[in-house]
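Below is one structure, written out as structure tokens; comments come after it.
Of the protein chains in this complex, one is absent; all others appear in place.
Each chain gets a letter, A, B and C, in the order it is written, and its residues are counted from 1.
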Amino acid sequence: MRIELAYFAWVRERMGTPGETVELPPAIADVAALLGWLAARDERGAATFADPHRIRAAIDGALAGPDAPLAGVREVALFPPVTGG
Amino acid sequence: MRIELAYFAWVRERMGTPGETVELPPAIADVAALLGWLAARDERGAATFADPHRIRAAIDGALAGPDAPLAGVREVALFPPVTGG
Amino acid sequence: MIRVFVQAAPIDVGAEIDLHDAGGHGASASFIGRVRGDAGLTELFLEHHPAMTEAGLASLAHAAADRWKLGALTLIHRVGSMTPGETIVLVLASSRHRAEALAACEYLIDRLKTDVMLWKRESFADGRIAWVEEREDDRDRAARWE
Partner (left out) sequence: MIRVFVQAAPIDVGAEIDLHDAGGHGASASFIGRVRGDAGLTELFLEHHPAMTEAGLASLAHAAADRWKLGALTLIHRVGSMTPGETIVLVLASSRHRAEALAACEYLIDRLKTDVMLWKRESFADGRIAWVEEREDDRDRAARWE
């Protein structure tokens, strides 16, 4: 399954890119599994996603929890809790 | 006893003056008695002070209740409840 | 910095905000009250007891400054004759933190309604002229802060 990943704030900085296209194995079915897959993929992923509680996600523009399914999804945005306003 | 009276808003309009100096009989010892004395004095006073519950008073710049004493007072201001802001 | 004015001249909101904000505070809350042209209102006349109004505003301002940590406070009340759309009252409260600025601003406008020696008289297009009656909900809102 191919999806777009978008990174923001220190997630973007640690990953060294604002986003990428990834081909996910079929076993990676939800946001929590995606975070685990990224953390296991390489050193940057490990440094960024070691503590998944610090990460928030949005699927196609809507906030999504760790068990949100990835089937049919175009974009997953990954970022820290917001600090705006 | 001689005191200055200052009138505001519709109290001023009904009395036809922003203020006056009055010589009070010794029996007029507090604000409530003053209102009764003014209401009994003439037609304007009757029209203005017929309902003393609608009147507020300040003695020398500080809000005062009906039983506030008049001894030693320079100015009594009489007016409706405020509607500012 | 506390600034309190009672004035017959129009209130220049933009200029007052610039003056107030010269300190570069983190958070500024403001309230602007204007004359509403309801029901054919043509003039609002605001009568005041000069000494008591100024003392009342200054005392309110200091009460707010004691209660919240404010970097700056501006309180300007217009008196005399005004037309619809004109500004009657301007409250500006600034603080490092938004909660204090917002609370001080709300406190000041609620208390202004009942604590300051001002009376409103309305004139209408049909010639009617009436003094505004005290509003119970103003008393209730002011009492929240006791």
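In this text, contacts are C-beta pairs under 8 Å (C-beta built on N, C-alpha and C of every residue); 3 or more make two chains touch, one makes a residue touch a chain.
Everything numeric in this text was worked out from a predicted model, so none of it was measured.
Contacts of the undrawn chain with the visible chains, over the full complex, involve A, C. The chain omitted from view is touched by exactly one of C:P10, C:G26 or C:G80, namely C:G26. The missing chain lies against chain A, touching residues 6, 8-10, 12, 58, 61, 77, 79-85. Touching residues on chain C toward the chain that is not drawn are 13-14, 17-18, 21, 24-34, 36-37, 84-85, 96, 98-99, 101-102, 105-106, 109, 141.
Note that only the chains that are shown with their structure count from here on.
Chain centres here are Cα averages; for chain A and chain B they lie 75 Å apart. Centre-to-centre, using mean CA coordinates, chain A is 50 Å away from chain C.
Under the contact definition stated at the top, not a single residue of chain A touches 2 or more other chains. For chain C, residues touching at least two other chains: there are none.
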